[in-house]
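Note that this complex is displayed minus one protein chain, with the remaining chains in position.
Showing chain A:
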Amino acid sequence: MGSRASTLLREEEIEEIKKETGFSHSQITRLYSRFTSLDKGENGTLSREDFQRIPELAINPLGDRIINAFFPEGEDQVNFRGFMRTLAHFRPIEDNEKSKNAAVSEPLNSRTNKLLFAFRLYDLDRDDKISRDELLQVLRMMVGVNISDEQLGSIADRTIQEADTNGDNSISFNEFIKASFVVRGNCMT
């Protein structure tokens, strides 16, 4: 498998990915071997079924949405570049980068982009707002089937009420950032 990986991934590609995402050489090769192990069809791209074959992802409440996040609008296949681009969101922010990239456009793993990624997982219809229904759907996925709709509804209402500052009964991206400000995620520095 190792030899196959190195023949299929050229040095120039690795360099490009490195520049775009900021991963190191070893990380890229390792992720590439993972990519190929997932790619059962051996055609250099991953489809949704390839992802769904991962057992832990099947029991993850957000599994489907995470999978969807990998696929750009309307497409059914993702190549290695796209795979890496999505994963780049989760790279920890390094101090030396902050100063380097100040002038350039924001790197993929900046805090804002990380939060944007999470926001997009809530906001399925991409209208830049998390409506009550979308929130309800996420809550329903996380909580399971035992809880009644009304209870979930109250929770959703309360959540929106806490976060909503402009009174439009939905959570915009800025409100989302503010509400999640106090959360210390390990990867979301």
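We adopt the following convention: a residue touches a chain if its C-beta (ideal position, glycine included) is under 8 Å from a C-beta of that chain, and two chains touch if they have at least 3 such contacts; residues count from 1.
Methods note: contacts and distances are computed from a predicted model.
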{"item": "Undisplayed chain, where the name is taken from the UniProt record, one of \"COQ3 protein\", \"Dynein, axonemal, intermediate chain 2b\", \"Elongator complex protein 6\" or \"Sodium/hydrogen exchanger\"", "value": "\"Sodium/hydrogen exchanger\""}
{"item": "Touch with the omitted chain, as defined above, among A:N43, A:T112 or A:Q161", "value": "A:Q161"}
{"item": "Interface residues of chain A (partner: the chain not displayed)", "value": "31, 34, 37-38, 51, 54, 56-57, 59-63, 66, 87, 90, 92, 95, 118, 121-122, 138-139, 142-144, 146-147, 150-151, 154-155, 157-159, 161-163, 167, 179-180, 182-189"}
